[in-house]
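I have a structure I would like to understand better, so I am pasting it below and will then ask my questions one at a time.
The complex is shown incomplete by one protein chain, all other protein chains being positioned as in the whole.
Letters A, B and C name the chains as they come in the text, with residue numbers starting at 1 for each one.
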Amino acid sequence: MPPGNGGSGVNSGWLPLDWIMLAVAAWGGLGALGILAWRRFFIVSRILFPLGALVGLVLAVLAASALGGGVETAVLAVGLPHLPMHLRLDSLAAFFLIVLGAVGAGVSLFAAGYFRRGEGTPPGLMCAQYHNFLASMAGVLLADDAYAFMVAWECMAMASFFLVTANHKSPEIRQAGFLYLLIAHLGAIAILLCFGVLQAQTGDYTFANLRAQSLPSFWATVAFLLALLGFGAKAGVLPLHVWLPEAHPAAPSPVSALMSGLMLKTALYGLLRVGFDLLHQPQGWWGVLMIALGLATALFGVVFAAVQVDMKRLLAYSSIENIGLAVAGMGLALLFRAHAMPGLAALALTATLYHVASHACFKSLLFVGTGSVLHATGERNLGRLGGLLRKMPWVGWLVLVGVFASAGLPPLSGFVAEWLLLQSFLFTPGLADAFLNMIVPIAAVAIALVAALAGYTMVKFYGVIFLGQPREETLRTAHDAGWWERAGMLWLAAGCVALGLLPTVFIRLIDPVTQQLVGAGLADQAGLYGWWLLTPVTIERASYSPPLFLFGIAAACLLVFWLVRGRYHGHLRRSPPWDCGFAWQTTRMVDTAEGFGQPIRQIFEPFFRVERTLPSPFDIKPVYRSEVSDRFWYALYLPVMRAVEFVARQVGRLQQGRIAIYLLYSFLTLLFMLLMVRR
Amino acid sequence: MDFDGLIPQLLNLFASAMLILAFAMLSQRRILRLIHLFTLQGLSVVGATLVVAWVTGQHHLYFSAALTLLLKAILIPWLLHKLIDRLNVRWDIETLLNIPTMMLVGIVLVIIAFNLAGPISQLSGSIARGTLGIALACVLLSFMMMITRAKAIPQVIGFLAMENALFFAATAATYGMPMVVELGIALDVLVGILILGVFMFQIREQFDSLDIRHLEKLKED
Amino acid sequence: MNALFVLYASPLLGTLVLALFGHRPVGRNINVGFSLISFAAAAVLTVQIVEHGPLHAFDRQFFIDPLNVFLVALTALVGLTTALFSRPYMRVEEDHGRMTPGRMRLYHSLYQLFVFTMLLALTTNNLGILWVAMEAATLATVLLVSIYRTPASLEAAWKYFILCGVGIAQALFGTILLYLAASRVLGAGIDALLWTQLDQVKTALNPGIMSLAFVFLLLGYGTKVGLVPVHNWLPDAHAEGPTPISAVLSGLLLNVALYAVLRCKVLTDGALQSRFAGDLLVGFGLLSVVTAAFFLFRQKDVKRMFAYSSIEHMGLMTFAFGLGGPVANFAGLLHMTVHSLVKSAIFFAVGHAAQKAGTQIMDDIRGLLRSNPVVGWGLMAGTLAILGMPPFGVFASEFLILTTAMQQLPWATPLLLLALGVAFAAVFSRVHPMVFGNTELKRLPHPPAIVPVFVHLALGLMLGFYIPSYLTAWYEQAAKLIGG
Partner (left out) sequence: MSWTAWLSQILAIVLALALAPLLMGWINQCRAWLQGRRAPGIGQPYRLLHKLFHKESVIAEAASPFFRAAPYVVFGCMALACGIVPTLSTELPLSPAADAIALVGLFAVARVFISLAAMDSGTAFGSLGARREMFIGFLAEPALLAVFFTASLISQSTALTSIVENLAHKEFAIYPSLAFAGIAFCCVSFAENARVPVDNPATHLELTMIHEALILEYSGRHLALIEWAAALKLFAYSCLGIALFCPWGIAEAEDPLALLVALPALFGKMAAGGAVLALIETLSAKMRIFRVPEFLATAFLLAVIGMLVHFLLGV
């Protein structure tokens, strides 16, 4: 039964929105079934999770079919009496739904094989929260009024909180979960305030009304800043990022994948929704602010990622980096929009959305990959891994795809996004403001720096985990991932490859979104010279053809291979490594993650707060320890905590136990009020 | 007889008595005297009630007066006497503020009360123009007494004095509340006193003293 | 009419019967039985109201209008569930030797009396009787708070008695002033205290007297509501009394006290034709919310913490009613309902947890999910609900309150949100280690009553998504009644 009524005038038959609602409800239903199945492991992992993947796939297809097909709305019979929940399916929502469905499908497939028997939380509960998480993310994307949005938003936070704390026996994980939920909640409060400002005293909280308001510029700015604060807290934008490297590693890997790959994207969706859809009169400096914040976040994230020794923390910081890039791209689009340059805004926005889709794929892939590693070895510390490529070829090679995408290497997805982003940043000379003209291309250089550092980080990540020799004996018994996991990873890797090779096809999907948000699209121009050549502006200006690129490399490789093997010989001999003739080398002598990060730690010293313990020369068992921590924590969070603590202590004095004082309060209050009456 | 002149005067007399007694209680150091003063206050309420009943001819007020007499002038003082006998707490009362200061504050309170009640009394067409102000002043003074006493029994007496003032206000300013209400209030007061008595024993049992400074453990730290 | 009669008779009779048999093991069941009868009567009454509209009874002395009908149902429901909850709870207390048969008799009897006073206060049309019932409620609960006879519980009860006694005395003065004003319009006699009569002539009431009266009434009943700065009795009484009593104090008494304030506010607004009363409520509400949030930050005792949370929420409701207008009033009423449900559910869960751990100190309660998953999830869900997490109803009402505040008092919104944020940090950081983690705690000899917890939470959840139309209708009519 379609719970709503189609709003676009057609009453007979089911509209895409109805089907999509059904799919989302199916996710919720799978969650409920999970509760029923509680500890029946087989049912949960072999039936419910694959079904969830199927639903995700269906959702993606449905959303793709609805893309660009006009706006559909529905009003549900639930919600507040005067504000029933409104849903709306437009291109923006549809695009994010595609990403959600497709990536969710891959992760669900992986999860079907991932969750094991006897791991604390009952599998059924896990399943319930997992699918609630997915459903509430879809809810966020579909919501068309402030109440529905907030409900879905907070449900999403709550479901993910429970997933993060699935292994709640560890105090660190609990603490991480708490920090996460707290910041999410504070962010949600800011978002609520933002909607409050947007409604402009009309008292009507449907997005349709918010869209119809035109705010004075001061209040528009307030709303924008609140949105930036609220959604930024969820996305991990700079000063509010501290929860992210704590929470993402704490969660089970498929959940980390969902959080990094998808949940952060809902925050970006929120920013787009408010910044481009609900607010009409963007001001240039908002964009500049976003660019600055985004770049700072990206740089910060990548620098921190480079020095991490925990593989999931590394990925979490890398997510911060990618979110930073997306925010910067969005800022640029906003800037162009403020200067009434829809074409360029569309370019920047396309780059951003491409980055969103690409990051969703490769980050999910990397996170589930670490999950497999974790399962095989029980180890998260990079310093104790190594040489897994031969033990786990499937995981190793598939993760390599993700690593390449993440490092922004052509011809995979990450590069396309970066390329588009750089293109859009290099285009500013059209801006009216000379200063901006100058600053924005400089930002492109910063993006280049971030991308290069990301490459560094990813080499470290992959090399230390999968290459070389196992650093611990236990790793020799590591086993490859099961078929479900392989299928999930394969799907995600295929996403990275497809996004990398066929940008013109996917830009066609993004086109309706940019049409909706900034009134211009890229698709026609981008694919002007065929599906294989990406020309976002003109062919003279810039072009990139991933298929040709791949073909070039592959042809060269094969040709050389053929020639070398044909002309010479294929003799090969295995021997102990040469290593400049040093015969006593052990695996402990190879660079660990810490060693690999050392140059970065040295160059970017001011970024970190490093605590080192150096052994003295006379120690029998010398211990070297060096811990890198976040300055923001000490400079921002601790003072706030202390301030609250201080106020709480002062307030606590009110309740000091003496009844006479209590009576005095009452008495003084009475006198005060009596005097008020007299006045 | 010329009631027109006399009756308000009589009422004012009782009212003044209430106020003076309130001040007396505020400055009283002996617990036994405090109970006596409280009894007197109860009697003034009875007197005022009788006068009002006589003037307005509302018969239920006689009943109310009788109830007050029974409760405030006989039963409660008797209970209090019993209580201090049983608990053996005849000694002096410690105040948290010295007495001259309390008197000064008390005078300020009276001024505030009169100031507040003034406009209302102007409106009030009853025979008791000033009584509302005096009742309010008594309430505030009793309140103050509760704040400044460190022992349980004087605090309770302060509480009861406040109720006296309220009864006075009810009769003098409004010619008595409806009967049902009066009965209910009386019942509550009675039960309240009984519970208080029970409490006193329990507190005494637990802490070997009725000093409410023992009752300051529950707080934020 | 008959239902109304049963509604009064059942708890009153229960008081008497349990005063005789309350110490026997069967007393527990008798207690539940009478609560069930009351609940059935309330349900029947509710159905009658749904079908026939407002009701006056016993020569207009009693009435049911949209403002109190759902509170009656709520009171009877919470009364019943708390009685259910206290069955196993009190058995364990007896096993621990904290309750003797004599105390059990007192407990059961006074419990029914308390429910009676609540129902009386809600349904009476007479403001004098309202006062009497409120005072009687204090008297009934004060002995319950001190029932363990520990020094701390005695202290709490003493403070409760004195502070609420003084407060309620002020309310009496306010009532007298109200009568003074009313008798000038309606003439002396019982009519001058009937709310329905007063409501009709409220514009004619003298504004000077009414404003003075409202000050006293607000401070008086506000003490019982737990408004800062006259809240001081509340955390002590909640923390030291037996948990069922904490549940009904938070779930019922505070509501009824706020209900009394609302009744008076309607009259004052009518007489003054100004925002005087509303402004006072807004001020008190805001102060309560903010102060309570900071109070929450340093708590160690779990019941004490949730008591402060009650202050916070009562402050929020007061704020909402102070704002006035259909939406805010609606939100306030909704908040009242869900807060009662959720908070008492929390106290149920907390009660079991504390009993199991043998302490109320939060640092010593750990790993509820392992020792008793159902209670653990109950506490977790309840806590998230009370902290305003959707999809529970608290979020719905907070959403409405906040959004209305944005419209009418924009400057107050950041304050409220700050308070909500602080409260979230404070409460959740304490609760999650209690629920999560490992534990060595054993199971209790008597299985805890889980049904009440989840009935309440389920209702709270439902109200976040879907408010039945008749409930909406009542809320709306009541909101109109309360006005702005």
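To be clear about the criterion, a residue touches a chain if its C-beta (ideal position, glycine included) is under 8 Å from a C-beta of that chain, and two chains touch if they have at least 3 such contacts.
Small disclaimer: the values here were computed from a predicted structure and weren't measured.
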(message) With touch defined as in the header, list the contact partners of the absent chain among those displayed.
(response) A
(request) Sort through A:Pro84, A:Gly468 or A:Gly482 and give me the one touching the missing partner chain. (result) A:Gly468
(request) Consider the whole complex, including the chain that is not shown, and state which of A:Leu225, A:Ala296, A:Val590 or A:Val647 touches that chain. (result) A:Val590
(message) One chain is left out of this view; which of A:Val237, A:Ala407, A:Ala493 or A:Leu664 touches it in the full complex?
(response) A:Ala407
(request) Would you indicate which residue among A:Gly552, A:Pro622 or A:Pro639 is in contact with the undisplayed chain? (result) A:Gly552
(message) What does the interface between subunit A and the hidden chain look like in terms of residue numbers?
(response) 386-387, 389-390, 396, 400, 404, 407-410, 415, 419, 422-423, 426, 429, 434, 437-438, 441-442, 444-445, 448-449, 451-453, 455-456, 458-460, 462-464, 467-469, 529, 533, 535, 539-545, 548-549, 552-557, 560-561, 564, 567-569, 571-580, 582, 585, 587, 589-591, 595-596, 598-600, 603
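Everything that follows uses one rule, which is that only the chains that are shown with their structure count from here on.
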(request) Report which of A-B and B-C is connected by more C-beta pairs in contact. (result) B-C
(message) I'd like the most central chain, judged by C-alpha centroids against the all-protein C-alpha centroid.
(response) C
(request) List the centre-to-centre spacing of subunit A and subunit C in whole Å, with centres computed as mean CA coordinates. (result) 43
(message) Roughly how far is subunit B from subunit C, centre to centre by C-alpha average, rounded to an integer in Å?
(response) 31
(request) Could you list the positions in subunit C whose residues touch two or more of the other chains? (result) 158-159, 162, 166, 170, 212, 235, 295, 298
(request) Any chance you could list the residues of subunit A touching two or more other chains? (result) 652, 654-655, 659, 663, 666, 670, 674, 677
(request) Please name which positions on subunit A make contact with subunit C in the complex. (result) 77-82, 146-147, 150-151, 154-155, 157-158, 165, 168-169, 171, 174, 177-178, 181-182, 185-186, 189, 192-193, 195-197, 199, 201, 203, 205, 644-645, 647-649, 651-652, 654-655, 659, 662-663, 665-666, 668-670, 673-674, 676-677
(request) Over in the complex, which subunit B residues touch subunit A? Could you list them? (result) 96, 112, 115-116, 140, 143-144, 146-150, 155, 212-213, 215-221
(request) State the interface residues of subunit B toward subunit C in the complex, per the touch definition above. (result) 58, 116, 119-120, 123-125, 132, 135-136, 139, 143, 146, 152, 155, 159, 162-163, 166, 169-170, 173-178, 180-181, 184-185, 187-188, 191-192, 195-196, 198-199, 202-203, 206-207, 212, 214-218, 220
